[in-house]
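One chain of protein is taken out of this complex; the other chains stay put.
Then we have chain A:
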Amino acid sequence: MSTELGKAFARAKARGEGALVAYAMAGDPDLARSVDVFVAMVEGGADVLELGVAFSDPIADGPVIQAAAERALKAGATLRRVLDEVVPEVRRRCPETPLVIMTYVNVVMAMGEARYAKLARERGISGTILPDLPPEESAALRAAFDAEGVDLIPLCAPTTPPARAEGIAKDARGFVYCVSVAGVTGMRAELPANLSERLDLVRRAASVPVVAGFGISTGEQAKALVAHADGVVVGSALVKAAHADGPAAAKQLCADIKRGLKR
């Protein structure tokens, strides 16, 4: 796996904390200002940054991220421009923080998987999450990514049967993204009761860190999960905060969640 991702999780662990994987939409409200959001999230304590690259038909996303994608597309945030204009700037301002791209398979296929993997490596991307690429369809992409040392980070869902979840965990690169709720991205007041068992099972099988994501928006929720996961992903809540009140609000929310992640 990418050494950068491994190190970031290890650093958090050494400090006695779960890692915060913070998501925002690259290009929302525009390319330059989204850089400020990413930087603010790192100042707030984010350990890994997840850069959303907009897709016109985001079937795994709820209304908040869907709307952010529409804004980003209007601002011209293509994968190419995110790699050329957003990623280098975030790297320059946050050299320690590993970056992960989250987008949809069609966006990567349009660029060409090998070409994407090469560019991603050159720009310093550690991993990629494609929520519409289940393991059965991922062989070719993963080979291309492996060749460049870019982790194809798999997702595991609440509906995934245990044996399949173990298979996904065993085979994972980077980290395992355990989707906490059967649904699309978006904030939830409550997380499913059996989430901790699922996280424990995946963690036993995985040789890489395991994070919980989807629906997490508060330090409280992070606190409840930190015993069962190496970290949490927070997306919609940060996107919403940044959209409403700018980078400082995203920074503040990261800090709140980081407090919850203290062990």
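Just so it is clear, a residue touches a chain if its C-beta (ideal position, glycine included) is under 8 Å from a C-beta of that chain, and two chains touch if they have at least 3 such contacts; residues count from 1.
Heads up, the rule we're going with is that contacts and distances are computed from a predicted model.
Only one of "ABC transporter permease", "Solute symporter protein", "Putative Ni/Fe-hydrogenase 2 b-type cytochrome subunit" or "Tryptophan synthase beta chain" fits the UniProt record of the hidden chain, and that name is "Tryptophan synthase beta chain". Which of A:18, A:45 or A:58 touches the hidden chain is settled by the complete complex: it is A:58.
Interface note for the absent chain: among A:134, A:149 or A:246, the touching residue is A:134. Among A:10, A:109, A:191 or A:255, the one in contact with the hidden chain is A:109.
Residues of chain A in contact with the chain left out of this view: 54-62, 66, 70, 73, 78-80, 104-111, 131-140, 154-161, 164, 167-168, 171, 179, 182-184.
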